[in-house]
Structures are given as structure tokens and as C-alpha cells.
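Omission of a single protein chain aside, the complex is shown with its protein chains in their original locations.
Up next is chain A:
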Amino acid sequence: MSDTGGLAAPPAVTYPTAYAPPAAPLAGTDLDPPLRALDRHCRELSEGMREAGAAVDRDPDAIAGLLHLPAVGFQAQGSLPPEYRDTVAHPAEPVQASASSLGWAVTAERLAYGDAGVLLACPGPSLSGLAVEALADDTQRAAYYERVTSAPTWTFFGLTEPRKGSAAMELETSLAPGDGDGELVLDGEKRYVGTAARAQTGVVFCRRAPGPWGIEAVLLDTAQPGFKAELLPMVGLRGARISHIRLTGLRVRPEQVLGRHRPPSRRGLYGALHVLYRGRPGIAGMALGVTQAVCDYTAAQRPAMPAAARSRLDGVLDRAAALRRLVHTVAGEIDRGVVDVPRIGAVKSRAAALAEETTLLAAELLGPASLIEHPWLEKAYRDVRAFEYMEGTGAVHRLSVFHGLVKGGLLGGGQAPAGTGQPYVPTAGVSAGAGARGAR
């Protein structure tokens, strides 16, 4: 062992076991044939992602040298309208199957089994594409997709702010009238925004007027004067390139305001919530992918595990199967236009918590200095903690679950108990069109 040991991101990390993701559909899945084919396809694509993950963990910019990996190109295809997909490089059937929320949850889990950091480091529309799909007019949409498909293009989704977190209703970044010609000026800060320090374009949410309908979403080019983003040093999941954005007198043309053709109630805030709700099943899928990977790694490393230890690991797999079923259920509901906010948040937060518990358990079961002797485990141990705060923290989701309980629908019907106060009114009832990852 070198003097820097397993903590140090040595020049080349090799993982000691053969990469063997489960060939059979994962427990808890009940997928139709196209989704089962997608599941198999993504399993094959995940080959090579662990080595790529070590490189990206060492240097997030390493993703630029990994664009040849099939998974890197594939993951974005389902988020593109059919006319913009690369039908030469990627088979049409799995791409089409991945284009729904359920398809993305399946894709995210299988590819995160390989490496979640690589998945989040990839170029493509990601959450900004969901915002464009939800809000943009035809001209904005065409310009956006031509841009992101003409060359590898990284994008960002700028909602979270230093003082207000992800509270969309309270954001402070301002969009004010400029000198003339309808031009606007953007000022403010965004923090903990994935990929912003590498991105070429992205969406920023900002306030143009008081109140919930005073929020706007603008599509920016990061080369515009007044845009500055810097990478934040994060404990793990470094491929996500979590960044801090400073917006100083950035001039916004009217055509950069997404949804300018829509009424205020169907623009900024609507778009932010639309994206957050739809992003959560994918994060849950990633958390379950790493959970499964850690369980498989632990079992492979310790084949003669005592019964008590094996039982603890099996308990994780039992919970993963149940959560997988729930993730698929809520994602399928989104595809049918039903957005059950408390349940979506519940499965995301529980999957994130399970991933964290699993890495703690693995570090215990693999014995003293396991986080030194198993560099891949040490990386997973760091990475999974990011799922807790991505697309809303566990605390936010627990409160949402409580509201769902009071409302009476969380546990599958029934009446709320007497004396629980006012009926819960959701902060945003968003209905989606059916059948697409970014349905309008």
C-alpha cells in the first residue's frame, strides 16, 4: 500500500471482483417486454462504468474522455424527441422504452449499478430538458434540441439558492427590466447546481414579480457575459460536478424566457415543480442501483458470511425489492398523468436512506479497514449520501408524507383521522401528459 492508501485517489484504481450485475430482472420488478429488453440492454451498457467511475471521481472532467462509452450516449436518448435521437448509434426499441418516467427509472438503476457519478456526469438535456419540454414554445424547443444534439453538450438546472435552498416559492434571483427593447437583467446566485461549471447551456429560475406566478425560467448560454460558475468540493458523487453560479447583470432577451406564450400560472413555478417531481423516481432508481451493487459486492467479497450477517444483507435486499416496486409504481403513474407528490417523495427519500444504510452495513460486514481495502466501497460509501439531498431532502419528503397521510391517500385510501386539522391542499397539482420522460 502506498503512503496515501485507499483514501487518496491513486493514479489507477482497480476493483478486485469481476463485474457481474444480475442477469435476471431485479426483485420487485414486473416489467412489460419492452422494459425488460431495456433492462437487459442497460445491464450490458453498464459494463466499463466502474473503471470510468474511478476516473471521474478522481477528476470529474475525465468524462470528456469517456464519451465513447455506449452508456454515455444512450442515457440521454430517451430524453430527446424522436426526431433528434441518434438512431445509428443506439437501437430504437430500448431508446423508446427509456423515454418514459418508468423507463428512465429502469435505466437509471441499471446504469447506476455501474456508476452513478458517470451517469450524472454525462452530457445531455437532463433536468433542463424536462423544463424545456414543460415550458418552451416550438422555437425555443427546436433551438434547444438542435444545440444539445449538434455536439456533446452539458446542461444545468438552476433552482437552488444559497439562502433559500430549493424552496421554489422563495427564490431571490431577480429578473428585472433592462434598458430597452424588452431586454431583462438577471442577478443572483445559485448553489448546489449539477454540472453548471462544465455546462454550455441551462435553465435558471428567477423572480420577475412578487408571488408564486412571478417566477420565470430562462434558458441561458453559459458564455453570456455575467455568468460565472465554479465547482464546489463535494465529498462524493463528484461526477455530478455540483457547482455555484453567480449571475451578475446578465442580459436576457425576451425569447430566452421559457413559456413566454403561456399564462403566468403555467410558467416558472409550474416548470420547477414539474421537473422536481419527475426527477425523483430517477434519483430513487440510482439509489437502488447502488444499493444492489453494494449488496452484490459484499456478498461476492465475503462468500462464507455467517447467517446473522447474511440475514442483515438479505434484509436490505428485501427492502430494495419493495422500494423498486414502489418506484416503478409512481413512475408508471407519472407516465399516466398522475403525480402523487407525497408518494414520489416517499420512495425517493426511502431509497436514498436505504443506499446510505447499505454502505454503512457493507463497511461493517467487510471488516476492519474495509474502507481502505475496498476503494470501490469507499467511493460508493461517499457517493450515496448525495441522493439524500438531490431533488429535495429527506426532511422535506417526510413532511410531504405527513401531508399525504392527513389527506388520506398515502396508504391507499381511507379517511384522514378526525382532528387532524385542515384538509391538506397540495402546493402544486401538476398533471402531465402521458408516456414521455418529459411529457408536456
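FYI, a contact is a pair of C-beta atoms (placed from the backbone, for glycine too) under 8 Å apart; a residue touches a chain by one contact, two chains touch by 3 or more; residues count from 1.
Note that contacts and distances are computed from a predicted model.
Visitor: Pick from "Molybdopterin synthase sulfur carrier subunit", "Amino acid ABC transporter membrane protein 2, PAAT family", "Ribose import ATP-binding protein RbsA" or "Acyl-CoA dehydrogenase/oxidase C-terminal domain-containing protein" the UniProt protein name of the chain that isn't shown here.
Guide: "Acyl-CoA dehydrogenase/oxidase C-terminal domain-containing protein"
Visitor: Tell me which residue among A:V72, A:V106, A:V203 or A:I242 touches the hidden chain in the full complex.
Guide: A:I242
Visitor: Using the touch rule from the top, list residues of chain A that touch the missing partner.
Guide: 1-10, 58-59, 160, 163-165, 167, 170, 191-192, 232-236, 242, 356, 360, 363-364, 367-372, 378, 382, 385-386, 388-389, 393-395, 398-399
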